[in-house]
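Other chains dropped; remaining ones untouched in position.
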Amino acid sequence: MLQILEELIWGICLGNLGAKMLLTTLYIIGITAEGMTGALAAGRHNMDWFGVIFIACVTAIGGGSIRDVLFGHYPLTWVAHPEYLAIICIAAILTTKIPYFVERFERTFLVLDALGLAVFSVIGARVGLELHPSGAMAVAGAVITGVFGGILRDIFCARIPLVFQKELYASISLLTGSLYVILEFVSQKDYWILSENFIIMVALFVGFVARLIAIRYHLGLPTFKYTPKS
Amino acid sequence: MLQILEELIWGICLGNLGAKMLLTTLYIIGITAEGMTGALAAGRHNMDWFGVIFIACVTAIGGGSIRDVLFGHYPLTWVAHPEYLAIICIAAILTTKIPYFVERFERTFLVLDALGLAVFSVIGARVGLELHPSGAMAVAGAVITGVFGGILRDIFCARIPLVFQKELYASISLLTGSLYVILEFVSQKDYWILSENFIIMVALFVGFVARLIAIRYHLGLPTFKYTPKS
C-alpha cells in the first residue's frame, strides 16, 4: 500500500526522472545561486574580478570541499567535475555586470539559498553515512556541507561569520541530515522499505520548507551573551 | 636498576592503568576544558548556540584535525569517535548556562588548558613520528596539535590569534614534542630502554609543568615590532 503511495507521489513529482539526477540539477542551481551571493559579498568589499571569483567559488563549493577534506573523501567534486567551477565563474562575472538586477531578486535568492541548503545537507549526509555506522557523521556531514561555504566567505571577507548570529540555518542542516539518517535506518528494517529516491525527496522537501518558515517568522537559536566581569 | 626505578614510579602513579588509557582520559579532560573556553570566546561575540558549539568544537579538536588533514592521517579522531563531539557540545551548552561560574574557576581552567596543551602535544608527536625518520614531523605535529585549535578559534572570531602574542605556548608544544622524540630515539639505543609508557609520562609532566611556570612568571618569546619607514 505504502509502496504504491510512494510510487504515486514519485511519479507525479518527477516522472521518469531519478532522484539522483534531481539532486545534481538542484545542486547546480544551488552553487549558481550561492556563487552569485558570494560575488555580491565580494563587491561590498570592492574586490577585483579574481576576488569576486574566489569568494564566489568558496561560498558555493567551500562547504563540500571542507567536508571532503575532513572525511578524506577524494577526489573533491569540483576536481572530478571542473565544469562546476566554470559555472560558478560565469555566474560570478555575470553578477558584477548586473548587481542591482540581482539585488532586486533578493527574495528569489533567499528561496534558492534555502533550496541550496537542503540539497547540500542531503548530499553531505549521504557522504557522511558511509563513515560511521551510528549516522553521527551523516549529521556532521550535512551541517559542514550546508554552512561552511558561508563561514569561509565571511572569513575571507575578514568578518565574523553571519551564520553564527542569524536565523536558523545550521539547525536546518542538522534537521535535514537527521531526517535523512532516520529514514535510512527505518528503511533498513524489514517492515518498511523506502526507496532511496523517496528518502532524498522527503529530506529535501522538509529542509527546504523548514528554512522558508525560519526566514518568514525570524526563528533563531538562543544567543549567548557573555561579558567578562574581570 | 633504571628499569626497576621506572616500574616503581609507574606503579606509584598509575597502578595497573596504562599510559595510553591515561592519555585518552587526559585527552577527554583537555577537549572538555578547551570546548568550555571556546564557548566563552563565542559568548564574548554574542553568538547563538550554533556559533557557540562551532567555536567550542574548533577550539577543542581543530588542532588535531588540521594535523591529520596535513599529514593525511585518516580517519580523523572525531570521525572515528563521534562521542568526543557530543562531549564538547554538552560542555559548550553547559557553559552558556553558567558562564560566570566558569569564569570564577579561571585558574582551574588555566591549569586544565596547560594539561590539554601537554596531552595534545604528546599525541601530535606520536602521530608525526611515523611520517619522517628525523623526528622533525613529530615536533611539527606536536606544535600543530597544540596551538592550531586556539588559532582557528580566533580566526573564526575575526581577530589576530592570541597565541602569536602571549606567554610561551607554542614553545611548550615544541619542548614537549622534542622531549618525546629525544626519549624515543634514546630508548631505541640498546643501552637504555625506556618503556613507551614512561616516555609519555615524562613528556606530559615536563610540558605541563613548563607551561605552569611560563604562566606564573609571564615568560614570553621576544616580540618583533616593525613599522615600515616608507
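A and B label the chains in the order they appear, each numbered from 1.
In this section, a contact is a pair of C-beta atoms (placed from the backbone, for glycine too) under 8 Å apart; a residue touches a chain by one contact, two chains touch by 3 or more.
Quantities reported herein were computed from a predicted structural model and do not represent experimental measurements.
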Quiz prompt | Whole-complex copies, counting every chain including the 2 in place | solution = 3
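Methods note: only the chains that are shown with their structure count from here on.
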Practice problem: Please name which positions on subunit B make contact with subunit A in the complex. | Solution: 39-40, 42-52, 54-55, 65, 69, 72, 74-76, 79-80, 82, 85-86, 96, 99-100, 103, 106, 155-158
Exercise. Would you mind writing out the residues of subunit A in touch with subunit B in their complex?
Key: 69-72, 131-132, 134, 136-137, 140, 147, 151, 155, 158-161, 163-165, 169-171, 220-230
